[in-house]
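Every protein chain but one is kept in place in this view of the complex.
Up next, chain A:
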Amino acid sequence: MSTPILAGEPLVAVRNLHVDFPSATGVTQAVRGVSFSIGREKLGIVGESGSGKSVTGRALMGLLPGSAKVRADVLRFGTTDILHTSEREMRTLRGGRIGLILQDPKYSLNPVMTAGAQIAEALRAHSRIGRREARDAALALLESVQIRDPRRVHDAYPHELSGGMGQRVMIAMMLAPNPELLIADEPTSALDASVQAEILRLIEELVDQRGMALMLISHDLPLVSRFCDRVAVMYAGQVMEELPAADLQRATHAYTRGLLECLPSLDHKRERLATLKRDPAWLAPRA
C-alpha cells in the first residue's frame, strides 16, 4: 500500500525526465529534460505534434513501449517512484489512481462490449465488488457524467453512441476507481466545438468536485489556458515556458507568442497570417 502524501508535497513530481526511442537509424530524443509538478490543480501541457507532450503523460503511467529508454532524476506519483516500482504496484496506479482519457472514443472503447460492461470492468478491476453492485455503480457514474438516459447508454455498444456520448462513457470509466490524477490526452480534438466545450466543462466540474488533479494535454493553446490553472508549453521535447493560464496573453517566450499569433481570428481581420519562425536556439538544451 502506498502511504498518503504529506501536505504541501505535490502529487506528481517530475524532474529532468528524458525519453529516448532507439531505432535502426539513430536515437530519437522525444523528451529532453522535462521538469514539472502537479498538486491538486489543473496543469495544461501544450505543444505541436512531436513535441513530446503525450510521451510525457505516458511515461507517468508507465505506458511507453518496451523499446523506450526512460530516465529521470525524479519521476514520482504520490510516494511511488515510477521508475523503480514493481509492475504489480504500477497496475494499481494505472486506471486506479491515475485515469487516462484518450482522443477518440471510437478507437479507445471496446467495440464488442456495452458501455455499462466496460465501466463495470474498470470498477471490478480495482475493488472487490459483485456484479449487481458494479452495475448500480456504473449507472450512477453514467448519471454523474450528465448522461440523461443512463439505462439506455448502459446497454448500448460504442457504435450506437455519438462522439460526445462515447467520450462521457470513457470519462465515467476512468472515474470509476476514484483516481487522484486524471490525464486527458487531446480529449476533445475529435469532437465538434459545442460538444468540446461541454466535455471540458464536465471534466473541469468533476475534477473540482472530487479534488482530483488534472493534466490536460493538447495542441490547442487558447482552449487549454481556459480550462487550466497553469500551462507548460513544450517544443522539441523541452518545456519552453511555464506560466499561469491567466497570463497567457503576457507570455514572453517567442515560441508561445508565435503560436498565439499564427491563429486566424474571428474578431480581428488579418490580411496575412503570421507564420512561426523556428529559432534554432529553442532546440539547445535548457538548464
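Basically, a residue touches a chain if its C-beta (ideal position, glycine included) is under 8 Å from a C-beta of that chain, and two chains touch if they have at least 3 such contacts; residues count from 1.
FYI, contacts and distances are computed from a predicted model.
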(request) Pick, from "Spore coat protein JC", "Glutathione import ATP-binding protein GsiA", "Methyl-accepting chemotaxis protein" or "Phosphate transport system permease protein PstA", the protein name that UniProt gives for the chain of this complex that is not shown. (result) "Glutathione import ATP-binding protein GsiA"
(request) Among A:49, A:86 or A:252, single out the residue that touches the unshown chain. (result) A:49
(message) Considering the whole complex, not just the chains shown, which residues of chain A touch the missing one?
(response) 48-49, 163, 192-194, 197, 219-223, 225-226, 245, 248, 258-259, 262-267, 269-270, 272-276
